[in-house]
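One protein chain is absent from this view; the other protein chains keep their places.
Let's turn to chain A:
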Amino acid sequence: MSIETISLSGRKKVVSNKEMTFWERLYLVAIVKGLWITLQHLFKRKVTIHYPEQVRERSVVYRGQHMLKRDEQGRENCTACGLCALSCPAEAITMKAEERKPDEKHLYREEKYASIYEINMLRCIFCGLCEEACPKDAIYLTISKELVPSNYDREDFIFGKDRLVMPLEMAMKNAQLKNAN
């Protein structure tokens, strides 16, 4: 096999500068060919996804918005060790640790908890390294298809615990599901 015949894509074309014939110079044939190609596109399947009604199919490993998990008794898992903040390549996570009071045992699982836990959604790249770093199974990237909503102020993109912690009802439901199984 000579080197000229090798074509990896299978679409190799030899270009030549030969003189065009009379019919080629008229261009009419070329125009009709072009019209035929565009006409075929008229009946092709449209690729548009009608966004608000249809949502694009997501990958099974899709990483959506974060959630700070609660355990089956509704207590927050997070112990504010700071490993997520350390692993975050975008430096999007900040937190402030506090010691658990005796009357807060039903709120926090560990003796130390995060009184402030903030993720800057403008910095976050949704890589999921915080989830991998977490020793307490506290932070997860959900499969929620909701995107971070647009806003006018940069401050509004800093999500605090009010928007990150798993709702209590969800924790209760999870517990029920686990008991049923």
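What we mean here is this: a contact is a pair of C-beta atoms (placed from the backbone, for glycine too) under 8 Å apart; a residue touches a chain by one contact, two chains touch by 3 or more; residues count from 1.
Just so it is clear, contacts and distances are computed from a predicted model.
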Listed names "phosphoenolpyruvate--glycerone phosphotransferase", "NADH-quinone oxidoreductase subunit H", "(2Fe-2S)-binding protein" or "Transglutaminase-like domain-containing protein", matching UniProt entry of the absent chain
"NADH-quinone oxidoreductase subunit H"
If the hidden chain were put back, which of A:S2, A:T38 or A:S150 would touch it?
A:T38
Residue of A:S16, A:T48 or A:N179 in touch with the missing chain, whole complex considered:
A:T48
Mind listing the chain A residues that contact the chain we can't see here?
31, 34-35, 37-39, 41-42, 44-48, 50
